[in-house]
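Only a single protein chain was left out; the remaining protein chains are all shown in position.
Each chain gets a letter, A and B, in the order it is written, and its residues are counted from 1.
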Amino acid sequence: MNKLYIFLKYFFIVVWTVFVVAPFLWALTTSFKDFQSVNGGVTYIPWVDFEPNLEGWKVLVKSPAKGGVDIIEPYFNSLFVTCTASLISIILGTLSAYALSRYTFKAGFVKNNDITFFFISQRIMPPIVLSIPFFLFLSSINLLDSLTGLIVVYIVLLMPIAVWIMVDFFNKVPREIDETALIDGCNPYQAFLKVVLPNSIPGLIVAGMFCIIFGWIDFFFAFILTFTEVQLLPVKIVALNSSVTPWWSLSASALVSVAPLIIVAFIVERYLSKGNLSGAIK
Amino acid sequence: MAKIDLSNISHSYNPNDPNPVYALNPFSMTWENGNRYAILGPSGCGKTTMLNIVSGLVRPSAGRILFDNKDVTDLKTEDRNIAQVFQFPVIYNTMTVYENLAFPLKCRDFSKSKTDERVNSVAETLNLKSFLNSPARKLTADQKQLISLGRGLVREDVAAVLMDEPLTVIDPDLKFRLRRNLKEINEQYKTTLVYVTHDQNEAMTFADNIIVMSEGEVVQTGSPKELFERPNTTFVGYFIGSPAMNLFESEASSNDSVKINNTLIKTHTNLSNLKTKKIKLGIRSEFIKIAQNQNENLVDVNVEKVEDLGNYKLITAKLGDFTIKSKVTRDTEIPNSKVKLHIPADRCCVYEDNKLI
Partner (left out) sequence: MDLVANNLSYKPDDQYHLNEVSFNFKEGNLYTILGRTLSGKTTLLKTIAGLLTPDSGEIEFDGKNFLKIPVWERNVAMVYQQFINYPHLNVFENIAFPLKQRKIDQSIINEKVMDALKSVGLLGYENRKIQELSGGQQQRVSLARSLVKNAKILLLDEPLVNLDYKLREQLRDEFKNLFSKGLADETILIYSTTDPRETMELNGEVIVLDEGKVLQVGPAKEIFENPNSLKVAEISNDPPMNIIEAKILDNQIRFEGIDVEAPQHLSKLTEEGLKIGLRSSDIELNENGHEFEVELAEISGSETLLHLKRGDTKIIVSIEEVLNFKIHDKVKINFKIDRAYAFHADGKLASSPFGGLNG
């Protein structure tokens, strides 16, 4: 019984690990292959199974005139849009979450919980429902095909995530801590900035991570709301596809695009495991 | 309903080290069926570890636990057939009292009639009969605590009821009611009750056997009376009783006497075989009274303050450099700042190295 349990446990862990790691391995090896190696059957080990070359990677930085796709500009566009939208979403989201957590709102039958749900309900709808109103809205204020326009749309999409996570987090910070700050001479703004916020850093980091991830991987709105002037990374990567699918450069671009997320995850994980955050609120 | 044997139990986080650090020093103990036990000590003394070992949440690093001579050391909590009550009542808010009590039976697929019978019998004992159909959340805190307990009792043949500070959230005047209920259950079901607390009053009122713990060690086991009158160590003297036992550092003199501030106090302890002469004299403030017509063991003190605590008065006085406290009845007139107090010889406890001689 016990041995079977341990066997099954490790079996599933191994299966799961393969499931998660394999695509990365596949993408990594494929990015160094050429047409022949890709179509020559399943091969994994460079120099033994196939001869690696850098063609797939070179395409990413070559100008279109020379038959490449320059992803550097879309890359920075994506970084700029995601970071700006995430930052603004976190600031606005945290403020509204604090209000929702600490004050009682009432408008007829609508109460705090309903408002919180209203925020998150936008994420429940299929994106296609929102696409037309967003398109019309951006075109009416002349922001179609612009970074500013994308940032506005992304704030609308990301803020609910921040609100949702932070409401839950603030509810776990004892109210008495704010009250003590008020008694100690802070006005409500100071109490929030000096006492509540420093104790909510773990929540802010989690919310920030989710915003960055969801912002970074969005393809749908980036595709619909931009044309020629600006392009974001996901759209550009898809544009790589032509009559012959260039698996090698697609793989290379996929790796480049997840890189920032992996870096963020590593930093946060380090920070979390140092115990700086977990013990802040008992 | 079981006898519980704890044999050579110890718990350590590094048991294989040549010098293990014990959270619980090695000890053996037997809890008889149907008795009431209290584990008493300040926080961090190991009392919760001990309870967790009995309940099965912690596996001791050495020793065996036997329920009715059956080894349960490797059994999990749910297989040990014990009921547990925690600091805060655990009730299902959405259910009625009946549903709450019936829940453990429902999970075990008991028949309707059997469930009815058990729930009714438990509700009867716990005085919850008239509330069976009310929503559990509407009950008072002590009744909720009874429901938590009742959910453990509906299963037949419960080996023991383990309670971890069950009265913390209960108001003082309701505590009486609950304590009485607990004792009635003990009388009726002959269940072994184990009660963990830091409050000596609760331990004393509840248990007929108290296990006093300090820093991972069982320092004394005994009836409330023994603990109160003959504390084994100065720690027990300090911890049991409010105010704590009066302790005077002093030296043994001839004829089993102890010298305190130039007065010889006779004791009934044989002090002729001491290693050193350094001892501590302990005496409960309850036993020190204003001298009437005794002619020995009298001390002259300067009264510092007299507190009227309702049911009694507490005198705090200076005896040389020592502070002495005496509990007297409320109608005692305390003459003026100088008072003669009587220290009865048979109530004196003498400690060497903080251990009772």
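Heads up, the rule we're going with is that a residue touches a chain if its C-beta (ideal position, glycine included) is under 8 Å from a C-beta of that chain, and two chains touch if they have at least 3 such contacts.
Just so you know, these numbers come straight off a predicted model, no measurement behind them.
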{"item": "Touch with the omitted chain, as defined above, among B:E78, B:D109 or B:D308", "value": "B:D308"}
{"item": "Omitted-chain contact residue, chosen from A:P23, A:G40 or A:P198", "value": "A:P198"}
{"item": "Option from B:E32, B:D79, B:D171 or B:E296 whose C-beta touches the chain left out", "value": "B:D171"}
{"item": "Contact partner of the left-out chain, one of B:P60, B:G216 or B:G241", "value": "B:G241"}
{"item": "Contact residue for the chain not shown (choose from A:L182, A:V238 or A:A265)", "value": "A:L182"}
{"item": "For subunit B, the residues touching the chain missing from this view", "value": "42-44, 141, 169, 171-173, 176, 179-180, 183-184, 187, 198-201, 204-206, 223-225, 228-229, 238-244, 284, 286, 307-312, 327, 329-330"}
{"item": "Subunit A residues touching the omitted chain (full complex)", "value": "174, 176-177, 179-187, 190, 195, 198-199, 279-282"}
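The rule we apply is simple: only the chains that are shown with their structure count from here on.
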{"item": "Intercentroid distance (Cα basis), subunit B paired with subunit A, Å", "value": "56"}
